[in-house]
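Here the complex is missing one protein chain, while the rest keep their positions.
Take a look at subunit A:
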Amino acid sequence: MAAVRETVESVDQVAGEKYKYGFTTDIESERAPIGLSEDTIRFISAKKEEPEWMLEWRLEAYRRWLTMEEPKWAKVSYPPIDFQDAYYYAAPKQRAKLESLDEVDPKLLETYKKLGIPLVEQQILAGVAVDAVFDSVSVATTFKAKLAEVGVIFCPFSEAVREHPELVKKYLGSVVPSSDNFYATLNSAVFSDGSFVYIPPGVRCPMELSTYFRINEKQTGQFERTLIIADKGAYVSYLEGCTAPQRDENQLHAAVVELIALDDAEIKYSTVQNWFPGDENGKGGIYNFVTKRGDCRGARSKISWTQVETGSAVTWKYPSCILRGEESRGEFYSIAISNNYQQVDSGTKMIHLGRNSSSRIISKGIAAGFSSNAYRGLVSVHKKAENVRNFTQCDSLLIGSKCSAHTVPYIESKNPTAILEHEATTSKISDEQLFYCRQRGVPAEEAVALIVNGFCRDVLQQLPMEFAVEAQKLVGISLEGSVG
């Protein structure tokens, strides 16, 4: 069919599209010595001026990590990682403690501008507080005053360790224990910084909280640690977005995100991930091994994960919910787009422990080029979880004959009152739909974009307004590189 042929041609034309955000900023950074040892960890801890208990926690994790093996079960392949050939700490040089944005390194600000994140504008126009993480240290935190008014704590993780040790001690590692898995344990040992959020009881956070992660320093693993606590009846919407400069070497990223929702609390966590996926020959790109887990600890609590994944060479990521509280609810909405030689193994886990808990999983995978896109998910109902309800839908769209899509759901029920439904489809863009659009004068490129956007709509709708625009742009950019 002509429309299809043209689409394929236009795909070929734009397949060489370069990574738009590929550039490097020349900023001096302070580094830990190369490699990983107890000394590296002491160095990091000392740099962060951490208390003794924090250092002990790290060292314990490190010792455990030494006994662990890298997981091999995911449908991804990559050359072995030499963990001794990476820098575990790099901080942009600071002149002094910063009071306002004016004091931020102008080079940094320039970088954000290129990324399309004008901090100043965001402050005024969007009402978004940005805790910008450049490499590993948070350098600018905005809207602090406004948040402080309602008692919300939103600060770099290292600051939280110093200023709010009781909260950190109480919740750190309570969702993702330091012994959880290979990468989470590694993170526990060497995490450099991240965000800490605490919403006090009954408070609805007055703005969307947002962090932009950025990997900059060559050969530097990025080990973020995020901890978000919504106390009883609190609500927070948190946005995480990423772009990274183009590089030849593979970079390791192993973040840990822990969410805790107490009684009646709600956390909405949205991610747009657009790290360098490697070039069209599969060279370079980020390795993204992330552990994200939310704990619906309280009754009627709710945690919702929304993710738009377009980047990274290798993605290994399963944002999960432990539905412990009665009537708690977990949601997972995901778009994963892979192109060229990208490999994605992503999905979620919904672990139902509480009565009347419910969950919903909507996953849309789009594979193009030579990429591999896998959904791997677990829905598990424990014996005492009465009247659990789950609905799972995971659809895959294949663009081109060299890519692959996989669906690996695990569905386990130990309680008869649970009602679990799972459905999945895999197909390509229908010729009829394309033909219909073409017949009405819609160019092939636009038609494909239209259809793919329609395919993703259920998930895009879940994104907060501030993010939706960027997400749609990102989907567009990824499609440029794949279909037109």
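Definition applied: contacts are C-beta pairs under 8 Å (C-beta built on N, C-alpha and C of every residue); 3 or more make two chains touch, one makes a residue touch a chain; residues count from 1.
Keep in mind that, in the parts below, contacts and distances are computed from a predicted model.
The listed choices are "Fe-S cluster assembly protein SufD", "Putative tricarboxylic transport membrane protein", "Carbohydrate ABC transporter ATP-binding protein, CUT1 family" or "Ornithine carbamoyltransferase"; the UniProt protein name belonging to the chain that is not shown reads "Fe-S cluster assembly protein SufD". Within the set A:W53, A:Y78 or A:Y410, the residue that contacts the chain not displayed is A:Y410.
Contact with the omitted chain, checked across A:I322, A:I399 or A:V459, is made by A:I399. Taking the complete complex into account, residues 73, 396, 398-428 of subunit A touch the chain not shown.
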